[in-house]
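Inspection log for the structure reproduced underneath, given as structure tokens.
Complex shown without one protein chain; remaining protein chains in place.
Chain lettering (A and B) follows the sequence in which the chains are written, and residue indices restart at 1 in each chain.
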Amino acid sequence: MFKKIKKLTYTRPFRIIINGLWKDNPIFCMVLGICSSLAITNRVENAIAMGLGVTFVTVATSVIISAMRNFIPSRVRMITYMVVISTFVICVDQFLKAFFPTISEAMGPYVGLIITNCIVMGRAEGFAMKNPVVYSFLDALSCGIGYTYTLLIISIIREILAFGTILRYRVMPQTWTNWVALAMAPGAFVLLALYLWIMRTLAKVEPEK
Amino acid sequence: MNLITPVILMNIILFIITVLLIFAESVLVPHKICKVVINKERVFTTESGASLLSFFTKNKIFIPSACGGKATCGHCKIKVLNGGGPILPTEEVFITQKEKSAGIRLACQVKIKQDIEVYLPEHLFEAKEYQAVVEEISSLTHDIKHFTLKLLEPKTINFKPGQYIQIKVPGTEEFRAYSIASSPRQNDRIELIIRLVHGGLCSTYMHNVLEVGDKVVFTGPFGEFFLREESDKEIICIAGGCGMSPIRSIILYLAELGMPRKVTYFFGARTKKDLFYVEEMTELEKKYPNFKFIPALSEPEPEDKWEGEVGLITQVVERYLDIYMNGRYEIYLSGRYEGAGVLESYLCGPPPMIDAAIKVLTKKGVHIENVYYDKF
Partner (left out) sequence: MNTHPLLIFIAAIFPHNIALTYILGMCPLIAISKNLKTAFGMGISVIFVVTLTAVINWFVYNLILLPTNSQIISYVIFIITIAASVQLVEMLLERFFPPLQVAFGIFLPLITVNCIVLAVSLFMVLREYDFIKTVCFASGSAIGWAITIVTVSAIKEKLLLIADIPKGLKGPAITMIILGILSLAFMGFGGMVKIR
């Protein structure tokens, strides 16, 4: 029984999921997709929208690229990625505009910037281009979720400290002094630095020389 | 919302841009046919202009890369022997001084502009893959296990005694190298001797997870460390720990040929509980007068009641070579020879042991070109 569980940890899907969520987490191990993770995480709702948006685009792109991987000439593959990615980003953008206009307003151009989020392109080029659809799907999904939970953690801390709320519900006492700096860029940078420090120590990421 | 105009427009614009780019490329980029030589033996021809990374991908050689050719991940390191041009500032960030002098480059940044020669680890492109099933697992010592793998597909394997294979760790893209411990004459199955390395990815899997009946995928055979069959020199083998593997393969093979050459095998371990295959080797020793097995312990425990050789294996080798040089060691030397120059030597073990052994052998007059070794 014990061996069976251990054996499970040596299967492809398990490894892919663990890598996306933990060992190769896009943010704290590969340090990709930082721009959006900082710029929009001052509110939890933005972080959820961004995380799900990136997850959706990554999954959809990876599946499509993986399905077409044998037909894409290597010369035009970058352009192919971009067309595919930006098409899905347009979907996300229109979806947000239609159903969550306030979030769409708050995120502004950052929705469009999912296109240049390194995670999407990185998974397409690094994984989907050489793996079958099912694995690419799993890989993209776990990377997307790994990305989303990181955004959530950062945004929860930021929103509590900067506005005293979570999803706009008050959690801190009325006397709480808002840490305005955390809602802005400097706080975001320092907070991410601390997060990276903790996570990289926990996940034992080897620092580059 | 009207979607037809945008879609048509998008296609028109895409088309115009593509045509423009193709036109610009044919006018601006000089077309030249370049040769790409991989590991001195495989020659590809390709048009100039592409990066090495995309060239490899096109030829189904997959180099690790996470960022997709943007020089931000630094994973696609390869060795360019010549024709790569000067190192670019984009690469310098990732490449240490030591790697730089060894010719390491980022494959995504090297453009093919002229004939180019590169070195790739063999498993990246010469991966002949074997499927096998675990037939037997047994413990040799407290931390070393013996595995027998029966080949399923292809059904047989041809290798030279001393070579290694690479086992694919399931669920990952990682490979770990292990020397084959069995004779190449037994070509429908291979045997491996694997030590449990604390925290080691593959050895943990092999020791703690693998069961009889499980499937294993490996590639091979690889390696320049193998028995030189064209020679008829007397052989000295020196091994430590799991270095037993390739040496056992060599000795079993020679035994099957009736031990045509004289072989002395020095095997080093720390204590008696780290010794293995002593019985098997002693059997062979009895059977073939040409073969001599000399196990030695570096730190024997009192309860071991060890009566054999004591000391680092290299010290033992040195003592024996002294006797040999003086012509007194007649048990396995007929006296036909005049010096150690007629010896051929095969070494396998941890790097410090190999380095020390090479020093001893060359000091005693063994020609360095007759010393073959495999460090792990």
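Operating definition for what follows: a contact is a pair of C-beta atoms (placed from the backbone, for glycine too) under 8 Å apart; a residue touches a chain by one contact, two chains touch by 3 or more.
Fair warning: this is a prediction, and the values are worked out from it, not measured in the lab.
Within the full complex, the residue among A:17, A:38 or A:54 touching the omitted chain is A:38. Remark: the omitted chain is touched by one listed residue; of A:73, A:109 or A:173 this is A:109.
Across the interface with the omitted chain, chain A contributes residues 31-32, 34-35, 38-39, 78-79, 82-83, 85-87, 89-90, 93-94, 108-109, 112-113, 115-118, 121, 181, 184-190, 192-194, 196-198, 200-201, 205, 207-208. Within chain B, the residues in touch with the undisplayed chain are 1-3, 5-7, 9-10, 13-14, 17, 20-21, 24-25, 28-30, 69-73, 86, 88-90, 92-93, 109.
Everything below uses one rule, namely that only the chains that are shown with their structure count from here on.
If you average the CA atoms of chain A and of chain B, the two centres end up 39 Å from each other. Chain A contributes residues 3, 6-7, 9-15, 30, 32, 74-75, 78, 83, 118, 121-122, 124-126, 129-130, 208-209 to its touches with chain B in the complex.
Put simply, chain B touches chain A in their complex at residues 14, 50, 54, 57-58, 62, 65-70, 72-74, 94, 96, 169-172, 205, 208-209, 211.
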